[in-house]
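The other protein chains are all here in position, but one chain of the complex has been omitted.
Take a look at chain A:
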């Protein structure tokens, strides 16, 4: 298949590509010219259209250019009639979120810059959610939650999901758990709004059709004082996914696709080839086009199509969650009835969804036929080191971790439970379950699993021999203090020389991500994780679900 180089033109920059899946298998029939690192041109100048200058509305009435969702949301939030990618604008922030890791630093900067007695810009627009290092005896970690509490008391912050009794999470009525899941469950995510958080996975909230992105302490300190931030309008990549998702496919498989690393020289230690000039993509590229861990840098990723519409909110959150793993600035799923139903009982704050105009201009557009998608994993040590799960069936594993904002929501545990139920067998490796929030924990213990005759997830997990579901938090997704539950502390597997291997439903597998530097992490969907637990090897869920 010849590669289709996209030449720069002065026309609006839509690249439509029809994409199938036959290039997914490792023995690709295509003679696609793959760029070797040493020879590829590093210039991406072929991708971006010439920057558009701001157009003034006509005097006879506003003649506006079509805008994407992201451009519209930022335009409204910056009180401008029209925005184009590349413009830097002051944006009014609807919600600022922070947690126990970055909150204290942000608070420190806020006080230093605005004054020790300064007041936050709006006590109702700040949501403070301790979730990262909670159930630990680490004194500094515990102190950081105290710092949050002192600040919230002093500032009378309306939404502070506090925890005091670490020995029993249920004794803390305000405590929620993982911030991104809590934001959704507590009704802080609303279509059309701007949500900023001191966490890279803040992009998760884009599932609600809003602009949501991660920022650092200094930016957060500024927002605390002013309620605004200077943001650059990103161009949008559009991903149109159509086709029915097979029973063994989840949103995690959908999003791992875009992160596929192009074949070429790369090390098993995980240095991956980060940059693919988009003009170099061959015509048939499996899913979101091999954009790799930097392919969406500074861009918005918009997900549309019948497949996306068929996803429930939690699956949409998983999709948007890993946008940052492609370098993306934000991810979006347009709001629809699924969104409104989810929000019905969660928020009474009025919201106004926005949608991309028909004439909106996209940097690139990709179409996918999801019906042919196979379950995927991301091999160590990069989220873009994608492989088919079935191609990794000889990889012996030591543990399975099901949790995090990416893969620890109710739907994720439901999926794992369904697979365990279908198999009827017991797990062969320690299987750690860490519900994202208190609500998820409760769902695991109360909701019946379809087809089980009334059993709950927790019962199925127990019968399968999994560990008891743990206290809700970010847990070992990012390692944390050494005493964190399920942290990968041992470098080697018990049976000698190989490093520990974990299949995890989390979002990153860089060296040392879950603890020890030599630990090997395979990122996967809950189906794939559960299947792998049952066999003790990386396993395609079709072994149990078909």
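Following the convention adopted for this analysis, contacts are C-beta pairs under 8 Å (C-beta built on N, C-alpha and C of every residue); 3 or more make two chains touch, one makes a residue touch a chain; residues count from 1.
Assume contacts and distances are computed from a predicted model.
Novice: Name the absent chain as its UniProt record does, using one of the following: "Argininosuccinate lyase", "Mitochondrial pyruvate carrier", "3-isopropylmalate dehydratase small subunit" or "Geranylgeranyl pyrophosphate synthase".
Specialist: "3-isopropylmalate dehydratase small subunit"
Novice: From the listed residues A:329, A:399, A:439 or A:542, report the one that touches the chain absent from this view.
Specialist: Per the contact definition at the top, the residue touching the missing chain is A:329.
Novice: Looking at the whole complex, which of A:81, A:115 or A:216 touches the chain that is not displayed?
Specialist: A:216
Novice: Of the residues listed, A:122, A:138 or A:162, which one is in contact with the missing chain?
Specialist: A:138
Novice: Going by the touch rule given at the top, which residues of chain A touch the chain that is not shown?
Specialist: Listed in rising order, the touching residues are 37-38, 42-45, 47-48, 50-51, 86, 101-102, 104-105, 107-109, 112, 132-133, 138, 140-141, 144, 147, 198-200, 202, 214-219, 230, 232, 235, 267, 269-275, 293-294, 297-298, 324, 327, 329, 382, 478-482, 508, 510-513, 517-518.
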